[in-house]
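Have a look at the structure below, then the notes.
All protein chains but one are shown at their positions in the complex.
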Amino acid sequence: MGSNVTQADYPMQLRARYLQKYGKRVGPYAKSFKHVVVDPRFTNAAAKAVHSGVGEWVPLKPATDGYFLLGMIRWMIDNNRYKKEYLSIPGEQVAKNKGYRTWTDMSYLVGTQEPKKYLTGKDAGLGESDFVVLVGGKPKMFQEADGLADLDASITINGVEYKTVFRTLKERAREKSLAECEAVCDIPAGSIAHIADEFTSAKHPVIEMFRGPVQQTNGWYNGQALCIINILVDNIDRKGGYISGHAAYKGDVTVKGRKPAGIRVDCKAPYQGKKQTSTRPWYLPAAAFRGVTSAFFANVRKQYPYRIKAYLNYYNDPAYTMPHNQNVIEALMDLNAMPLTFSIDAYMGETSALCDYILPDTEYLERLGGFKTYPPVKTQVWGLRQPVVGSFDPVTHEYKPIRPDTKMGDDILITLAKECGLPGFGKNATEEGLEINNSWDYWNEYYKHKDFTEGLDPKGSLAKLGGKFQNPGPKYQYTDKYSSGDYTSFPGGRQTRVLFTYQEKIATAKNSMTGSYFDGLPMYRTIVDCKEQPLDQSILTEYPFQLHTYKDTFHTQSRTMNNLWLASIKPQNYAEINPADAEKLGVNSGDWVKVKSPSSHQLDTDYPNFAKINKDCYPNYVGEGWFKFQIKVTSRIRPGLFSVCNSYGRFGAGARKWYMNGKQQGHDERVGAGFHLNVLYMADPVLKDIVLIDPVGGGTQSYGSPLRVERI
Amino acid sequence: MSVTEKVVDKIINEKNISVENLLCTKLRTTRSGCSLCIDTCPLNAIRISDSGIEISGDCNECGACISVCPNGAFRMKEGGESAVLQEIRDKITDNNGPVFRFSCAHGDKKADLTLPCLGRLTEALLLGPLRNGASATELLKPDCGECHSGKASSQIDEVTKQTGYLLDMFGLDKNAVYVKRAAFSATPAREEKNVSRRAFFGSVRTKMMGIAAASLPDGETHEQPVSPVKNNKRYVLLAVLKTFSPAKEVFIPSADAMLADIEISEKCDGCGACAAICPVGAMTRCDSDGCFSLGFSPALCTNCQACSMVCLRKAVSIKQTVKLNLLLQTGETKLIEVKKKTCPVCRIDFIGGEAGICPICINTGNKRMAAIKNLTKGIRP
Partner (left out) sequence: MSELNPILPQEIIDESFKKPGPKQYTLWVDLEYCIGCHACSMGCKAENNTPVGVDFNRVIEIEEGEFKDPKKTPDIGVYFIPMPCMHCGEPACMAACPVGAITKRKDDGIVLINKDKCIGCRYCAWACPYGAPQFNAEAKVMEKCTLCVHRIEKGLIPACVETCVAKTRFFGEMNAITDFVARQKVAKKVSVGAGGTKPSVIYTK
């Protein structure tokens, strides 16, 4: 679902190989594998799924994932196609006795009155316990139940009704009929039942996702629903099942007194205002793990919750990559909102071009450090990085780059930190009293702790591995010794654990804009605004098309077009539409159309600074919110969509003419060929100055923004 | 061959005739069937292969190849066109006779100038005496059938005929150059020269050193970049023609002419193959001001027809008759000048084509799709 395993870039290629192995001609499961791709676009993965005639493509309407997933849950519950015994396990001991390694909260009781918390042993008058289950209709602390608990049950204690999570889920799923779901998803009648039937009949069913279902205003709940489906068929941590990865080896630098303080500008914090409700959304730290960058720039522009003094941009190019990037450009050009800006960049990116100071970074082959990987990599890994060009000073370990006036990003940051007198850098930086003056010092220390011991000793095994494509050591590899029957096991993998389908942390938190509680279970919802209201029907009528984006399989990032080799594969993108829409509009491939979003007319009025350079960034802007696009007609896109591939239409990175110290610098227009549509994202109807964002998880509504398309 | 063998071979077989591969039409394009030199060489000493023109040891330096090759691919190292013309001029002052007589080694020993074979004569050489005041050029030709170089006889007739055309153009008597029968003398005439031992060995040494150096393997250095090599033979002829003044226009059938008049039709797609292949630099390509153009210098054209043979679009045509006077024209004529467009697919400039896309992209696209259709047929159930 919303995941393209045929993407050429890391980490998908690993999965692509396994897909081939299971789906195709080799291995014990050859040809018995069925791959169903749920995606508005007929991706390469979908092409491979249907290639053998076994798989399927379900062209879901964007932003309706919640209906599809909850519809599947409904069918599974209605037809008893879930693992009843597994879901009824109350705790670890029972799970062990019955040969399971995981168990769930499905039999745990949850209150029906807000805030809807799990019933605790204390509340039930039973004793110390976080959860209570019903056994034969009688409440029991979960750890005391020695057999299976009641799954679909409820009880009233002290006048409050408590239902098992399973019953709450069942009631939620039954709020809509399958026909209603299929109508919303705009897929053939019977699709959900058919997919759910096949799914639950399979020996090893699994439903997987990448960013597709979660980068939406209902993203948090979509992700939750998808995980619940996997829980219902008991495939978590099982071989051939759903495995959460993303474990990494860790080092550490233990420092004195370095701790972040204050409130983040993106409002990833519990709401701290004095009024009952906030004027701009605050996001739950428990759900918005990585922060909400889209909200950051919108807030900075409005100086909410406070005016920032300085901005340092590193490893990021929001002026190009951010949906609704007009906020970023406007904020960067507004001296009042962003009085001082810096950018650390290896080239003149869109964002850097708008910053006050640019600190030139080194090339990508001149980095020191390490990184963990993406969730699709299931085993515990760590990427080690060291420069393959340039050199280190043997005494100070200062890095000498290959280009004049450049400095390793880390070195710049450490120098800045030292100048600012921040703790944890310079003399006596660490608890052991070591100096941290540069990148080498930092990473050398990092690689001495936790999973690592040797530091960056050039003779040590870690340093020897750097810069080579080599397996980081047989001792970390999966072997028989980790084998555990039907369950997966590998270093860093999960062991015995409970799986929560109900999210108490969410259910007990409030939407800062409305003051009402969020829901602990997935909801039937498509696009909602920051107050969790659906979009106005009149907007959908006036703007009948939906925006859709995707990434070409060969572009790892949306800004990789500055590798011009990729232009050799595809020199430019087009706006892709379905033949049915092309007929309605009376256009053919190669024709031009104009398109606007419900909020794009604000570009002329609400973004005075951006308006000055709009034409330079977007030569296809024709005014009053309209943009010109060249059309490609293809059946690979479902009807009703206006699909534009990311990575094209760059206006920085040397794609257009640019000047430094009054001198024109080299540029290549091939970098900026094609179209870019981030400015066309619809603004939140309530706030009007920010893209639609998931009020729970903070994900941007990446697909399905309403658009109006007209023939020129 | 080892290096030593190569050196020895070169010393023994070193000929006075050198070759310029770049001027050879046959070597410039595989489309050309030109075999004039091979057909004319009386001793079958010429071979043309991928590695170039080779002259075997059988060569007796008669010089027929120099005369027959319109592109001047063969050259005398000593006694080239200019040297012979100089000799003619010298001889005329000596004799001061109205008729200048050429003879071959087997002919009349009293001739003004004796060459190893009359097949060596070119148009420029035949015109040489006339421009220096002689009233006629007489070729004292014995019975070539008795000579081992007899095959070159036809070339004598051809050159005489071509010279006749030129004379006509200048309003001169066509028959001012004519062949006269002479008796065949079995012992070839040879000029005896007294050379001192010192001079002899000195010259041998110089020659050997040069050859040895040339025979050494290239080592790391590869072929020099192609620099335009001039058709000296034609340039000498043009210089000789300059001393005459034209009197009338002469049209001759193209098949019989030493130059061609060329036309380019609108089918031209600007590939530039004609210009790239033209051995003598008569066709040139120019890409400037967003235009593609082809220039033509008729005076340099040798009617080798490589351009028309090579053209894929059949856009180069050679006119049926050619005005001989074009030989006297200096400079280039523009045959075609077309504004270039840039193909949105391959991003390469092109001319012609009906759509906005270059014809090659359209052609390649169609062909490739046809090829692929076969592959995907029947995959979808």
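Letters A and B name the chains as they come in the text, with residue numbers starting at 1 for each one.
Methods note: a residue touches a chain if its C-beta (ideal position, glycine included) is under 8 Å from a C-beta of that chain, and two chains touch if they have at least 3 such contacts.
Keep in mind the model is a prediction, meaning the values are calculated, not measured.
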*Which of the chains on display does the removed chain touch in the whole complex?*
A, B
*Which residue from B:52, B:80, B:150 or B:272 sits in contact with the chain not drawn here?*
B:272
*Any idea which of B:31, B:230 or B:323 touches the chain not displayed?*
B:31
*asked:* Tell me which of A:160, A:179, A:263 or A:569 is the one touching the absent chain.
replied: A:569
*So that we can see where the missing chain sits, which residues of chain B does it touch?*
28-31, 50, 223, 271-273, 276-277, 310, 312, 346-348, 360, 363-365, 367-368, 370-372, 374-380
*Since one chain isn't shown, list which residues of chain A touch it in the complete complex.*
6-8, 13, 16-18, 20-21, 24-27, 42, 44-48, 50-52, 56-57, 59, 61, 186-189, 191, 553-554, 564-569, 578-580, 634-636, 638-640, 670
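Convention: only the chains that are shown with their structure count from here on.
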*Rounded to the nearest whole Å, what is the centre-to-centre distance of chain A and chain B, using the mean of the C-alpha atoms as each centre?*
74
